[in-house]
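Please find one structure pasted underneath; my questions will follow.
Every protein chain except one is present and positioned as in the full complex.
Showing chain A:
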Amino acid sequence: MSGANRIAGQGRLTPAKTARFTFDGKTIDALEGDTVASALLANGVHLVGRSFKYHRPRGILSAGPEEPNALIDVSRDAARRQPNVRAPVQEVFDGMKVESQNRWPSLAFDIGGINNLMSPFFAAGFYYKTFMWPKAAWEKVYEPFIRKAAGLGVSPTEEDPDHYASRYAYCDVLVAGAGVAGLSAALAAAEAGARVILVDEQPEVGGALHYDLSVKIDGQNGYDWAQATAAKLKAMENVTVLTRTTAFGYYNHNFVGLVERVTDHLTRPDKKLPRERLWQVRAKRVVLATGSIERHMVFANNDRPGIMLASAARTYLNHFGVAVGRKVGVYTASDSAYEAAFDLKRAGVTIAAIVDNREKPGDAVLTEARKLGIEVLTGHSVIDTKGKLRVSSISVARNGGGSARSIPVDALLMSAGWTPSVHLFSQSRGKVAYDAASGRFLPGTYAQDCLSVGSCNGTDGLQATIEESLAAGELMARATGNEGGSKVELRGENAFEWTGGMAGAAEGAGVDTTVKAFVDFQNDVCAKDIRLAVREGMHSIEHIKRFTTNGMATDQGKLSNIHGLAIASEVLNREIPKIGLTTFRAPYTPVTFGALISHSRGELFDPARKTPMHAWEEAHGAVFEDVGNWKRAWYYPRSGETMHDAVNRECRTVRNAAGLFDASTLGKIEVVGPDAAEFLNLMYTNAWDTLKPGRCRYGIMLREDGFVYDDGVVGRLAEDRFHVTTTTGGAPRVMNHMEDYLQTEFPHLKVWLTSTTEQWAVIAVQGPKAREILAPLVEGIDISNEAFPHMSVREGKICGVPTRLFRMSFTGEAGYEVNVPADYGQAVWEAIWARAEPLGACAYGTETMHVLRAEKGYIIVGQDTDGTVTPHDASLSWAVSKKKTDFVGIRGLKRPDLVKEGRKQLVGLLTKDPNVVLEEGAQIVADPNEPKPMKMLGHVTSSYWSENCGRSIAMALVAGGQARLGQTLYVPMPDRTIAVEVSEMVFVDKEGGRLNG
């Protein structure tokens, strides 16, 4: 048994193929191919949830993605749980668990239902009013209450165990929607030879053919034709057909986002399958065949379970074989609902009455209704409904007054006509135009290479739709250079052409009424709320929307927008187009974060860049720090050592023996060409033409405004070849900066730049024993002090492999930087380590590097500078050439503000108490007793405990710092004020003799 309301001989599901799931703990028997909604309806369940604000009982309204009411929580297991799933689009699978939402303690008895009685308190805009009065209530009452009440479902707490995939794709023609229009367009385009992608959100193609049994195409039943056409398309090499796939976003240049649901309908999905696949499609042309969505009628208590869209009832009957009721009423302003009554009547369901608020419905449907013996009440309206958890009766009255007649029903089908789905068109920045004759917004001005066809374009007739779609498909194929194929022709027939439709509040819910006639079901917005918004001064639809939250739920007002506009239009006495339509934004329906993130999680979230020596460092206990995307060895704690202990030991060891440091992450740029020196002269403040091959120089690079941009050591390998180093973090931007100037300002120079950051592994060997360590490993380079003094570079071999050996120092000790081709990095490091360790050297990390350079007053760009520091501010005037007539920043440096007295300058700070280590970023003042706000002189940029000095040291940017040498300043902290003395920046080996050791 798959439900008492399943009608034998109706629908397309196979009775033998069953599936079973639970709804609020109760077992529901279903058939394969059912949605949660169809299976519940088959079992007579209409009540599936409680509304957002008033906790009113709600049922299944639709059979598609527009569903605002039937939002459920679906889980496969504890970790695979998703709230706010629309029941009509969730396919059932064996063992799924479905829970209703927004109710406590149970769906049938919900305490929150009291909100319904208190509804005057929750009038439109109440949330905004809480901001205004009373202030005290905000923190204690409104905020906790509103936060708790907000939202429908409950987010899952466990990590998502599924994986998601992504794919970029290209095509000539992307067709969104695979109903009659989309299939026709895709067929015509494919036959012409175009690369076609056809997508549809449903499990099978067909669109409206799911419910409209009267359609025949080329003599074949419409639904069967659709399946056969899809099969034919799938077999073509140039076509991709994606079902269960939503085109959710239409972006610039025909870039369309699709999300394909791969496993959500499967009982036991293969673990290899992604749950969803994100497709990012760049289409040369797009055909929008997105159809239209039926609107509900806006009347008093139109939200009871059992009240649903007429086309939805047809879908449940004709596709799923489910009768939504046994005694069904119809309330309509459009001919289309009649066909639902006809289909149900023929299937044996009693039609209580068709209530049509028009005086003159279409002749054809009227004749057919009479033939079937269905009572039709023209010029009548449903003015109210009754029924606690499901509709039990409707009150029907003649328009314009008169006594009401109560008609018992167990379901009410409604239709106010059809709203073209212009969502994707609107997302493409196309401008919709209001068609007053049909009361619809239709695609107007196109912004991208796309065409709308079928009912989303306002095309009503079947044959007209087919012809328009075939023409569009062929046109798009031809426009993308496809000349093959035969012309496709199709002949469609159907029973009725539909007329009618209305927008806005119906009889009994008009201007002077206070009934609850719902416009937006998901956000609980009634017709009277929109009128209230207008009365309170909201005259633009953008304001009305935000004040009432009409159309702001996750369904984005697929049903409510047009009604909302019409109601506002009536109260404002302005035409609909003058009030405007809000712009549709992506996504069309909600998209999971998983799909958007796809592969970018875990190790693929962001590249973790590791140096060639990383494995050695890890094996030797290094703790790593992130520097940009790099993992750098921070310090190497031995057993029992704290970070402080380890850094102190490393600092001592480097100055007393030696240390090995992985400097591979430093940016490296090879500058090659006859004008290389001239180019560097322009890019750096120093002179480079005077640098001899085999020598290095520390260089400073400025921006045009005169502020320090980067620094580094540059070695000249040959007349026309320089090896430039940059800071680790600065590597890409320095490369861009240089390339930018080279191409735009100095294109006359014969010079080329190549990033070689990753070509070289760099091993810094620093300390008094550095030469002793390296000497036996190096071939072809005399590394004696005389032949290879400080700031030299040579090419030769180390451990049998090529090296660029630099004599340089960022520690103040005699030091070398061994560059070897990266694949050799670890082997050369190990060979050096094998010599270094017995000599008492250590490996050291970035923290020790920072301390050692601070002991020497060497700056770190980005730490001691912040984009407002000139070389003069940083005591680096010596590095600014006085002879050069041009370099980037030379004019900036002369700006009045940059040469005036009292600028912040980099100085050393020594705390009066040598054991106190200042906090980096702490502010500095001259008078600790000055009333607030105190005058800030500057801030601490670098601060460390220096084991080698036996005290703390610091660097700081201080206003007029150089003139304050020896002065006492103060660093006020929350708990105390620290007295400091302004000092020079060099704390160790002031004469610099050790460099040449």
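One rule holds for everything that comes next: a contact is a pair of C-beta atoms (placed from the backbone, for glycine too) under 8 Å apart; a residue touches a chain by one contact, two chains touch by 3 or more; residues count from 1.
Heads up, the rule we're going with is that contacts and distances are computed from a predicted model.
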| If you look up the hidden chain in UniProt, what protein name do you find among "Branched-chain amino acid transport system ATP-binding protein", "Sarcosine oxidase subunit gamma", "Succinate dehydrogenase subunit B" or "3-isopropylmalate dehydratase large subunit"? | "Sarcosine oxidase subunit gamma"
| Looking at A:A123, A:A169 or A:A879, which residue reaches the missing chain? | A:A169
| Residue among A:R261, A:R609 or A:R716 that touches the chain left out of view | A:R609
| Residue of A:R535, A:H599, A:R891 or A:K912 in touch with the missing chain, whole complex considered | A:H599
| remark: Given A:D363, A:D823 or A:E837, the correct residue touching the omitted chain is A:D823
| request: Based on the whole complex, identify which of A:M236, A:L273, A:A404 or A:L749 touches the chain you can't see. | output: A:L273
| query | Residues on chain A that touch the omitted chain in the whole complex? | reply | 163, 165-170, 195, 272-274, 277, 280, 282, 599-600, 603-604, 606-612, 630, 670, 672-674, 750-752, 754-760, 776-777, 779, 798-801, 820-828, 831
